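The other protein chains are all here in position, but one chain of the complex has been omitted.
The letters A, B and C name the chains in turn, as written, and every chain counts its residues from 1.
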Amino acid sequence: MGEITSLRDAIADLAFDGATVALEGFTHLIPVAAGQEIIRQGRRDLTLVRMTPDIVYDQMIGAGCARKLVFSWAGNPGVGSLHRFRDAVQNGWPVPLEIEEHSHAGMANRYVAGAAGLPFAVLRGYVGTDLVAQTPNIKPITCPFTGEVLTAVPALNPDVGIVHAQRADRAGNVQMWGITGVHKEVVLASKRSLVTVEEIVDHLDPRPGAVILPHWAITYVAEVPGGAHPSYAMGYSERDNDYYQAWDAISRDRDAFGDWLTSTVMREVRAILGDQA
Amino acid sequence: MGEITSLRDAIADLAFDGATVALEGFTHLIPVAAGQEIIRQGRRDLTLVRMTPDIVYDQMIGAGCARKLVFSWAGNPGVGSLHRFRDAVQNGWPVPLEIEEHSHAGMANRYVAGAAGLPFAVLRGYVGTDLVAQTPNIKPITCPFTGEVLTAVPALNPDVGIVHAQRADRAGNVQMWGITGVHKEVVLASKRSLVTVEEIVDHLDPRPGAVILPHWAITYVAEVPGGAHPSYAMGYSERDNDYYQAWDAISRDRDAFGDWLTSTVMREVRAILGDQA
Amino acid sequence: MMTIAAARALRDGARCFVGIGRPSTAANLARRTHAPDLVLIYESGTIGAKPGTLPLSIGDGVLAETADTVVSVPEIFNYWLQPGRIDVGFLGAAQIDRYGNINTTVIGDDYRSPRVRLPGAGGAPEIAASCREVIVVVKQSPRAFVERVDFVTSVGYGSGPGDRARLGLTGRGPALVITDLGIMEPDPETAELTLTQVHPGVAPAQATAATGWPLAVAGTLSTTPEPTAAELAALRDLNRQAGP
Partner (left out) sequence: MMTIAAARALRDGARCFVGIGRPSTAANLARRTHAPDLVLIYESGTIGAKPGTLPLSIGDGVLAETADTVVSVPEIFNYWLQPGRIDVGFLGAAQIDRYGNINTTVIGDDYRSPRVRLPGAGGAPEIAASCREVIVVVKQSPRAFVERVDFVTSVGYGSGPGDRARLGLTGRGPALVITDLGIMEPDPETAELTLTQVHPGVAPAQATAATGWPLAVAGTLSTTPEPTAAELAALRDLNRQAGP
């Protein structure tokens, strides 16, 4: 529990073909390096879960890792569309992508239910929208006291939950601050989990606004400095806005994306294999 | 919103005979001074809500403020029983006290539902216990996805929610740290609210573990240094364990309690009236 | 003009749930002009953010650093949005219809095989449901202003008066639709979006031509006051800080 290991070994142990995998991070602390490691390890048929699929999921979808996407907002934030996601949904390239679509409130509450060991969550949401007709995972529920009808969504309990955080100590306790989104919920909701961190330190000095996950609630911790790039890790790095802009052009075209995949993500595979040879 | 006023004026405006009033604070930051002000103002027929009725509720019950108590654990923590509470329940003295009894998990979730604007909350709880038969406010609920039967409890939305906190700024934003229990939930769940604070400061400098309530989510803020005594306010005061011990003897006997009431809580009334004369 | 008109619609002291892009610019403009105490709330969990520069995403560091408090995403939706604590929700739209219903999901008739796949719902359905009122900011064109949206992502007035109450939606719904040509408001009787204001130099016919249904025009149509020097300066300042 909270075992400190390498990113490669953690992904190799956690991610399997067909797994339900959630990488979370609400604009901040997105575990991009972990997503790219999943690409490198060639995982297939994943059900990818994420409130805000953005660049890292566009990369994973474009690389053919995913069979299904469960989400609430898929876009390149501040820039525009996710072209690999659109290509998969509209044209089935490189493989067809099934989607299950929610609202942010619905997804957040699905993680809350998952973290709380409940089979479902209740919210005021979705009512009157066309989202309801598209999935069996949005249902009415009646208050047993007032008779009011609300909305229920089922818990999310991914096989693997992955987030990025600022720091861990040597016992594997994790500390994060700034916008922490659904970080706690996804780690607690998932059967197994990985937290990549900017830095492993001797002691987690208390910080305003910090959220702590005790080591025994996490499966693996891996030190991956810059592991959230092009998103940011408050106190460690800035958001790389140029990358978000540049991704638009790279991802718009299948060949450009293929070149990018070969020359960046997969080059590291060769480098790694070279190390071992 | 977040209007800074005196304790006396806040209670006079907020508390009314027959109101449902929740004073919260889980061992820490208990708004004892506010409870004693309610006694001084002679409020009657209150429905008192609190997870852990302890000395302050024993005082309010003994003073005849309450018609009903909604709670999950009533005791003098670390010492023993609440004698005024027992006298009211077992002997109807000074007035009969109706009770509605829950578990901590149930009460906490009732506040969560109240804060979230939902009519009920769902939990794994109460099943198999004799608590279920004693109130209509514990009901089964079936998961619309799995068919599993869980437990529902109705939201708590008190007329008045009161907590104590460490600090507020001059705009009425409140900062608290340490054990914050259901502080946030009770303020957000209540129709109107009061936060008593140790100190009003110019600027709330960020602190590890601090919870902030924005001024617009609070009705009144009153500066009441030591307002949590005999409980404590981390960073300002220590728990007065002698008081908890001494309360056992004072509260055991109706006359001793009456003397205490006259000589301490009500003496302040005379002092106040004297001021005005 | 659209941004300035949107900024003006924000009352000082209001709690405003802000999306990224034009809503964020408008809200920050308002905070720098007539509404210094506007409370900006972003769905990333930042409450009371006071960014000095325009954030590029709803989760920029500057929002967290300047916020009164940062809460989790479940908390922002459950404790702050859902109970109706937010005065104004700011939404954009790919399509909006006669009754202010919004589509940000798919263009085309077949959800499973869309002509254009859009980003999806995000926080919008519950913002549209639970904020006391909603302001929609969207550039006007017949493609965007349609008789009926292809997909209802967020409910406006449904199919007409009374629908919101029937659905149990607690907020009032879209109070203003601000475009680059003018402002529409729901008719108090029919709930139909009606042109009530045009921006300087815009003829009502331009607005009706840019609308995909026969747009009702209010009997007394006002004209948006020209931007003030202070507004223009503040806007320039915001845009300059946002970088290229």
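We take it that contacts are C-beta pairs under 8 Å (C-beta built on N, C-alpha and C of every residue); 3 or more make two chains touch, one makes a residue touch a chain.
Here the structure is a predicted model, which is why all the values come from computation and not from measurement.
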item: Contacts of the hidden chain among displayed chains; value: A, B
item: Hidden partner chain, touching residue among B:94, B:117 or B:181; value: B:181
item: Contact with the hidden chain (one of B:94, B:125 or B:214); value: B:125
item: Option from B:38, B:60 or B:108 whose C-beta touches the chain left out; value: B:108
item: For subunit B, the residues touching the chain missing from this view; value: 26-28, 51-52, 71-75, 77-78, 81-82, 85-86, 89-90, 101-105, 108-109, 111-112, 123-131, 134, 148-149, 178-182, 184-185, 209, 232, 234, 238-239, 241
item: Touching residues on subunit A - with respect to the absent chain; value: 115-118, 173, 184, 188, 211-212, 214, 216-217
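One rule holds for everything that comes next: only the chains that are shown with their structure count from here on.
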item: Euclidean distance of C-alpha centroids - subunit B vs subunit C, Å; value: 40
item: Averaged-CA centre spacing for the pair subunit C and subunit A, given as whole angstrom; value: 28
item: Shared-contact residues (touching 2 or more other chains) in subunit C; value: 78, 82, 130, 170
item: Residues of subunit B whose C-beta touches two or more other chains; value: 117-118
